[in-house]
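Before any comments, here is the structure.
A protein chain is absent from this complex, but the other protein chains hold their places.
What follows is chain A.
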Amino acid sequence: MTESNEVILSLKHMQKSYGAHKVLKDISFDINKGEIVTIIGPSGGGKSTTLRCINLLEEPTDGEIDFHGENILAPGYNRNTFRSKVGMVFQQFDLFENKNVLENCMIGQELVLKRSKDEARKIAMENLKKVGMDPFIKAKPQQLSGGQQQRVAIARAISMNPEVLLFDEPTSALDPEMVGEVLDVMQKLATTGLTMVIVTHEMGFAKSISDRVLFISDGIITEQGSPDQIFDHPKNEKTQKFLSNFRKMDF
């Protein structure tokens, strides 16, 4: 949690609509180097869309996204290079079905970062060891459990040495008993100083890991602040209502 004031990503009045339906109305926030930002909020409020817009998996319909001060939405901007610096972990893991665990972690390094095979293998093995998946390097994704796949997906993402790592509800598709193993890995990552943006429904986890929490609902950032502010003293009515649903459970 070595937070500095260097801004890596800056979203300015970002909007996204599908036809007449406006999903994101006005999203603006900065991501500083080393910061861990979690995004919470009700389903359909725009959390995932925000995250996917950052990585340009969705094309924002208006506004600006600056990466180190440069607008990535400008025509001719090298999007692939940008994406290689912004990792992503998906809800459905999305490991490459035609490759085994090790190849999954190597292919991006070889093709995009032009690392040699040996180097790529070495880095992939290090990261697979970090997530505890190194014994499974020969397995194909469909032979693994959900939690195992997600850990491999995390290893694949960090093998690219990204500046920012985006997590799109990484535990939502998992059986409850597998959630823990993935959160443990993320917790471990957080200590390494990696910049992370996490969309999650795990409130306890969000509270303990975050530097800053954003509450997004109805396409706007309703409230943001430190975990203490949001979880213990929420000001906005919507935030209060949303969190009261969770308060019944323990976190």
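Note that in this section a residue touches a chain if its C-beta (ideal position, glycine included) is under 8 Å from a C-beta of that chain, and two chains touch if they have at least 3 such contacts; residues count from 1.
One rule holds for everything that comes next: contacts and distances are computed from a predicted model.
The complex appears with one chain absent; UniProt names that chain "Amino acid abc transporter permease protein" among the candidates "Amino acid abc transporter permease protein", "Cytochrome c oxidase subunit 1", "Urease accessory protein UreG" or "ATP synthase subunit b'". The hidden chain makes contact, of the residues A:K140, A:H201 or A:K238, with A:K140.
Interface note: of A:N100, A:N127, A:T171 or A:T222, the residue touching the hidden chain in the full complex is A:N100.
Contact between chain A and the absent chain runs through residues 55-57, 75-77, 79-88, 90, 92, 94-100, 103, 107-108, 111-112, 134-140, 142-145, 153, 156-157, 160.
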